[in-house]
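Of the protein chains in this complex, one is absent; all others appear in place.
So, subunit A:
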């Protein structure tokens, strides 16, 4: 949908070495030390462009309809997320990893992907999947416990969810090396890869190895780190002594911090990084500075490790509220539009609920399916043994 472009564009090579985030022109007490790229303040005030310390100027150029579309995306993924949390509380999902508070980072980056781009999510990127046009029910098999992913990454251009923290960044990097080997970089219609991970994952060896591999092989990679301030209970200070985006400098590629609660800036920064990658200019680390408004997952109790006033201060920076304020101030939308979006999101969520409840449990013997592409006589024998065992029960129909 979106046509937003960095006005600098990918043709301009990045400044070598570290970048220093961005100097926002808007005075804002909530900006982290070192700054970040922000196009939309928490009050919904929009600046046309912002220039980062490395000289890159970020802006967007959306149509009115596209602006409204971003709002609809964020409202819908938040509503779906709320429905999922409710389903878990009602015993219909085993667990849910909520994206609450991270809608702008996910919708901004997700909409920045071009059709040919490939995404490697963690287990929380429901908003990114939604932006790829994927039926929102797709990840629910995993959380309901009826499958473990069960989709073809190449069909949807999104890898299956990866639960082991950071492992997917290496998969993304290898995939991106394959793009280079296929000769699909170096042009405006080249391919690029985005790997999602979090502040906790930044401590993992795999993530650091992925940085090294991407750098030395000049892989068309965007490392999109949603710094939501917590790795379950551990705050950012337990993972790093410097802002995460500055890590990129040591690996030899640009790092940029963006206001992850600003969908416009998240879009602009991601699109620019993806376009650099597809043009053969190598990897970028994007640190989307955001906040996990909810629990790590439905098993977590965040009141044990953070105070209410902190959560309240982030509510004032809510990604959807600020975008709604922006649409109102710019007279891009009215109350009737907001009501219609809420109603439609509600409808999508209720439809999802119905279909989740209808997901069938897998048959017992299916646990033997697809262990090996070429099968295994040993497993065939075990399957037969299990079938005989099940048959030994009266009335068995497995």
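What we mean here is this: contacts are C-beta pairs under 8 Å (C-beta built on N, C-alpha and C of every residue); 3 or more make two chains touch, one makes a residue touch a chain; residues count from 1.
One rule holds in what follows: contacts and distances are computed from a predicted model.
> One chain isn't displayed here; going by UniProt, is it "Alpha-ketoacid dehydrogenase subunit beta", "Cation:proton antiporter subunit C", "ABC transporter permease" or "Potassium-transporting ATPase KdpC subunit"?
"Alpha-ketoacid dehydrogenase subunit beta"
> Of the residues listed, A:173, A:202, A:229 or A:290, which one is in contact with the missing chain?
Spelled out, the listed residue whose C-beta touches the missing chain is A:173.
> Which of A:83, A:103, A:117 or A:206 touches the chain that is not shown?
A:206
> Tell me where the left-out chain touches subunit A, residue by residue.
Residues of subunit A in contact with the hidden chain: 120, 147-155, 159-160, 162, 164, 167, 169-179, 181-182, 205-206, 209-210, 212-213, 216, 369-374, 376-379.
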